[in-house]
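Below is one structure, written out as structure tokens, with a few remarks after it.
Yeah, one chain of the complex is gone here, protein chain that is, but the others are all in their spots.
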Amino acid sequence: MSSPPVPELIVGAIEAIVMLLVALGLAMMLLYFERKGSALIQDRIGANRANILGVGRRLGLPNFGLLNTFIADPVKMFTKEDFVPDGADKFVHALAPFLALFPVLATFVVIPFGDTIAVAGRSFNLQATNLNVAVLYMLSMIGVGVYGIALGGWSSNNRWSLLGAIRASAQMISYELALGLAIISVVMTYGTLDLQQMCHAQSGVWWGWLPRWGIFTQPLACIIFLTAGVAETKRIPFDLPEGESELVLGYSVEYSGGKQAAFMLTDLAEQALVSMLLTTFFLGGWQVPYLYHDGFHLPGGALIAIPALAVSILGVIAFLLKTVVLCLFLGMVRWTLPRFRYDQLMRLGWKGLLPLGLANVMVTALVIVMFGGTR
Amino acid sequence: MPPWLFVFLAALSIISALGVILQRNPVHSLLSLVLTLLTIAVLFMGLGAVVVGFLQAIVYAGAIMVLFLFVIWLLNLQVETRSVATGHLALKFFGAIAAATLVAELFAIVTRAPAGAGATAVPSGYGSIEQLASTLFSEYLVAFEVTSVLLLAAIVGAIAIARRPAGPVRPGARSA
Partner (left out) sequence: MVPTGYCMALSAAIFAIGVAGVLIRRNVIVMFMSIELMLNAVNLAFVALGRAAGSMDGQVIVFFVMTVAAAEAAVGLGIIIAIFRLHETINADEINMMRW
């Protein structure tokens, strides 16, 4: 294994930092949606009180709760006293939130947010690392992500957080299978484990007007991935591990301050991650419909020429837009649906999604063999 | 793989392996074992077996160890309070001597392996998933099919063994 030359490493590091900032920004946007978007859905006002010295109120501006979410909440989270419950395993209690956060943030580096662009004579791949086994990396990070939550709940020396941890880890390992099977179908369709090549393979149109996105090739895999992804992030309707009406905060109930912020960040960042993965696998990633290297080729036959750099920037914007739309969709699902009971959840995972995933893999294989090559 | 990376990973794996066998708290032993497994996974990737390294992280560290963790919770294992110097002392003493002898023998054998063998160039695409799949499904096809039957047998066997015994509870027996 030879390491890439230094300029590429620097570019990769910068792209990784950019990706992390985007992930954190999406997490903050989701947090804002939790306060104000949920208020919109539930026909109430939500947070609108925080202001700096009453400046906004005196000027007569309506308060959208931005200061609440972006300044007041983080400051509150990080300045709270960080207590460790009596009888808890101190080392594991301190380790668990960051063990939960690290795999989620580490997966963002393999997601391509743009095409390979050529700027000033050099070509940059808009993806922090170009792993040719990126899908395996993603699956391994999801597998390791179980530990932080399981150990966080266990190390709190609290019966109910242990219950939340057991539920969470059982749920996560059950839905990892369905997730993996949906991904296998996608990998079979595109014939590669590399995410950037998958995005490349989703360019072009069928019959002149339908973009070749993954959602049209693998609709069932998309539904399975969406369900399993929401179950992995333990959001409603799969939030029995948190179970706000039963376990208060489930596995993270004995955490406060920065560690609780780490758990919340895991939750929100994982939502953003699932949205980005859905975008990459099924919505064409950074592909804009009808946009090629030299411009728009519209179905009517019209051609709008656009410079190459603008094409790349449009791709990045398209990726962000798709991710944000999916994040908002997940947020709406969260505030609309009731929660699954535990046996219903397990039944859905093992008796519902797993056979569906297997059937999808078999049908995909059959279609690939019959039509000789990937569609 | 650069030598400094190998030295670092080797030291980390030996320290965490020692942590597995020397720690009192079973959950800490499990965490040390997970660290060892992930270190060995990185060693695999360094030796060119990229797919097998990721599979080690997914299957071994991500699934089998979670199973261990569940069993530790189920049995509600506490931190061991007895010191090591109890029980069959003779077994432990001679066991330590036997282990030391084994270490010496293994070292003597393996470090006399043909030197310089690590510098051979490997064919391109070594360790890629295409090569792994083509070898697995051509030369080792029978083993692959037998392994799938083995997994099915293991699932059925584990459920049959670990299931609560059906039937009336006998008086005096521990209510499971």
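Observations on the structure shown:
Letters are used for the chains, namely A and B, taken in the order the chains are written, and counting of residues starts over at 1 for each.
By our rule, a contact is a pair of C-beta atoms (placed from the backbone, for glycine too) under 8 Å apart; a residue touches a chain by one contact, two chains touch by 3 or more.
Owing to the predicted nature of the structure, the values given are computational and were not obtained by experimental measurement.
Of the chains on view, those touched by the hidden chain across the whole complex are B.
One chain is missing from the display, and on subunit B it is touched by residues 1, 3, 6, 10, 13-14, 17-18, 20-21, 26, 29-30, 33, 36-37, 40, 43-44, 46-49, 51-52, 55-56, 59-60, 63-64, 67-68, 71-72, 74-75, 77, 80, 84, 87-88, 91-92, 95-96, 98-100, 102-103, 106-107, 109-123, 126-127, 131-132, 135-136, 139-140, 143, 147, 150-151, 153-155, 157-162, 164, 174, 176.
We adopt the following convention: only the chains that are shown with their structure count from here on.
The touching residues of subunit B, when paired with subunit A in their complex, are 1-2, 25, 27-28, 31, 34, 38, 45-46, 48, 50-51, 54-55, 57-58, 61-63, 66, 69-70, 73, 128-129. On subunit A, the positions that touch subunit B within their shared complex are 1, 3, 89, 91-92, 95, 132-133, 136-137, 139-140, 142-144, 146-147, 150-151, 154, 162, 166, 169-170, 173, 176, 193.
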